[in-house]
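Note that one protein chain of the assembly has been removed; the remaining protein chains are unaltered in position.
Order of writing sets the chain letters: A, B and C. Residues in each chain are counted from 1.
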Amino acid sequence: MQATAELQVIPLGAGVSVRREIERVVALLGRHPLLIETHASGTNIEGELHEILDAVETVHATLHAEGAVRLVSYLKLETRSDKVPTLAGKRL
Amino acid sequence: MQATAELQVIPLGAGVSVRREIERVVALLGRHPLLIETHASGTNIEGELHEILDAVETVHATLHAEGAVRLVSYLKLETRSDKVPTLAGKRL
Amino acid sequence: MQATAELQVIPLGAGVSVRREIERVVALLGRHPLLIETHASGTNIEGELHEILDAVETVHATLHAEGAVRLVSYLKLETRSDKVPTLAGKRL
Partner (left out) sequence: MQATAELQVIPLGAGVSVRREIERVVALLGRHPLLIETHASGTNIEGELHEILDAVETVHATLHAEGAVRLVSYLKLETRSDKVPTLAGKRL
């Protein structure tokens, strides 16, 4: 089942600037067979729902393995049965 | 890796009232080995991160199989490496 | 126009534990004419939409005045014209 999504990951206790962690999140997402589009408030994602969820799990596991103490993620997920959802189809 | 989460699922095109679908979401979550607590703005969840993500995938797949045309989910995820995160530990 | 809402405030750069800031958020919300219900993933709110938004502005201004460097808030807002939305009416 294809889905579109938006992911924002916030590391707590990592200081005021979290740019390094966000760049790492985007790099990790990029290793999965997903279409990704970064923007100022998160990263939009298109791909198989299972693959998106797998990528989110990898992001949490990897950032913790690399030293992150606490992570909060916000994930919006959209699926639909009447047509294949795409990021392109959701743009105005 | 244990996580805490909050899930809110919104069916689009299902009419103004979505109570039936929300009750179905909670029932589906309840089949997984997760601690769940419903509240007015969603369902709080505690359990293995992998299990939570698997439950979310099941919710989308099942609701579509049962007729939902479009689903939007909002999932907050929290993990931490310094202690085991629990819903009890996050209450004030 | 009455609304229901959920607010979660995350201070960045404040360390791994943010309990003190969250307690402050709830205390500040409590000064407004709003019904509030805390839970493990945020605070549910019922009241006039304008009052809710005013409270959110006060929370950001006050926490910054008290030393917070960076704040991220997640606010869910629900309004409806067919009946008065309440937290009680949204519970399962």
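In this section, a residue touches a chain if its C-beta (ideal position, glycine included) is under 8 Å from a C-beta of that chain, and two chains touch if they have at least 3 such contacts.
Remember, predicted model here, so these are calculated numbers, not experimental data.
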item	value
Residue in contact with the excluded chain [from A:His32, A:His50 or A:Lys76]	A:Lys76
Interface residues of chain A (partner: the chain not displayed)	4-6, 8, 16, 19, 22-23, 26, 37-42, 44, 74, 76, 80, 82, 87-88, 90-92
Hidden partner interface residues of chain C, rising order	1, 3, 49-50, 53-54, 56-57, 60-61, 64, 68-82
Contact footprint on chain B, counting only the chain that is left out	10, 12-18, 69-70, 72, 74
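Criterion: only the chains that are shown with their structure count from here on.
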item	value
Superposition rotation for chain A onto chain C, Cα-based, multiple of 5°	180
Separation of chain B from chain C, taking each centre as the mean of its C-alpha atoms, in whole Å	21
Gap in Å, rounded to a whole number, between the CA centres of chain C and chain A	25
Chain A and chain B, separation of their C-alpha mean positions in angstrom	18
Overlap residues in chain B, where contacts from two or more other chains coincide	74, 76, 80, 82
